[in-house]
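Have a look at the structure below, then the notes.
A single protein chain has been omitted; all remaining protein chains appear in their positions.
Right, chain A next:
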Amino acid sequence: MDKIYSALTQIVGEDYVSNRPEELFTYSKDLGTSPPQFPEYVAAPRTAEEVSRIVRMANQEKVAVVPLGGGMTLAGLALPLRGGIVLDLKRMDRIIELNEKARYVVIEAGASHGKLTAHLHKHAPHLMHSEPGAPPAATIGGNLAIHGQGDLAHPYGFNSDMLNGLEVVLPTGEICRFGSCAIGCAWYTLHPLPDLGLFLGWNGSTGIITKVSLRLFPCKKFREMDIFVVEDETLIPDVLFALTHVGMAEDLVAWSSAIPPFANELHHISINITGDSKEEMEFKRRQIFDIKLSKYIRDGVGAIGAVAQPSERPQISKSADWKKGGGFEYVGSIMPVAAYPECYRRGAEISTRHDIPYTVLGRVIGAAHGMMFSWSYAFNRADDRSVQHARDALHETDDLVMELGGTIWKPAVFGQQLLMSRMDPNTLQMMKKVKTMLDPNGIMNPGNWEVA
């Protein structure tokens, strides 16, 4: 029997390892435009110890290991670019501790955001975590590995800013903990110990996140979404600055899309408002619409588009439906809020060039300290020409991000290379040293953040 297959079977059990083509096929793709990349093995460990044993074995055999969460980055970040073992972490989904008084939850990294949300609804409905804009099947660890963000980004920032502690299996197999848990305390804080933040945003190329302590935040009784609309995109930064100044919203997302037609060449700002009473909700609306935004309404250039709608996350995945064939991928970036008008205009131009209805979105992070701005491109999976158009549009958008002074978020390999080509040489060398030190055999998700 194949030596590696046999070793994997001994570690995780026969039911949780495969080298059968039909299963490898499933793991060879994600939902974006990346071409298929086949692994040689798939294994689904249950514990950090099993992960550790697999990694040690992989080092001996010099075989690549690619950690996989929900597989929803769309950018091919969990595709096995150099074959090897895909580690499907979704069996590591236990919720270990819910501490309501210290407002954190300790959870295995393969647990989905949907599972955590359901758990909190049931056991601590007055608390919530930040669920990203991805489908609920996205995993906690996967989202951290790409510096994700989602709900509560306006008041609290990136999801990686909401961490109280981490457990990581290093590329050489050691299991390490970071934060207060590292000194045997509860998992209530990541600070003030020396900063060892070497794992977030690395796409699993410096280690495998296996356990996480996430901060929980107050979950208000009423949650509704209001919409403010403007036509002139140059107004958006000022409207967002006004809204973040008044500080009454839980989340702020500006968006525009060619389809459905009502949204074409208009800019909607979804304003999530929460409160424990109707009076609190109305107080917040008064500050927002009657005071801060009233001048735009009076001048006829801004309008209340809707009030008290059910609160829902932005669903750019719907843009996949704008072309036959159901595909979509997007470039995300972290941008200054002031760049919104240019991001919109230039993005719409790229879309037009590639015959794709434009869809753009800017989620405010912090008090307008930045925004995650995304450009989505729909394509027909069954039409190679359509896929190529989307791929070209994505690459052009990566270039655009750099031109506009932004930073590509969760970049695909093309984008990673673009970023590294512009990176300060000393920073680049530091990245290389970190990677070489942690992963001397270069087995962890090779091809990602690979410094030449």
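Convention: a residue touches a chain if its C-beta (ideal position, glycine included) is under 8 Å from a C-beta of that chain, and two chains touch if they have at least 3 such contacts; residues count from 1.
Going forward, contacts and distances are computed from a predicted model.
One chain of this complex is left out of the view, and of "PepSY domain-containing protein", "Biotin-dependent carboxyltransferase family protein", "Sulphur transport domain-containing protein" or "(Fe-S)-binding protein", the protein name its UniProt record gives is "(Fe-S)-binding protein".
For the chain left out of this panel, the touching residue among A:A137, A:A303 or A:V451 is A:A303. Of the listed residues A:P260, A:G405 or A:P440, the one in contact with the hidden chain in the full complex is A:P260.
Contact with the chain that does not appear here is found for just one residue of A:L152, A:V212 or A:V229, A:V229. On the side of chain A, touch with the chain left out of the figure occurs at residues 229-231, 259-266, 278, 282, 285-286, 289-290, 294, 296-305, 307-308.
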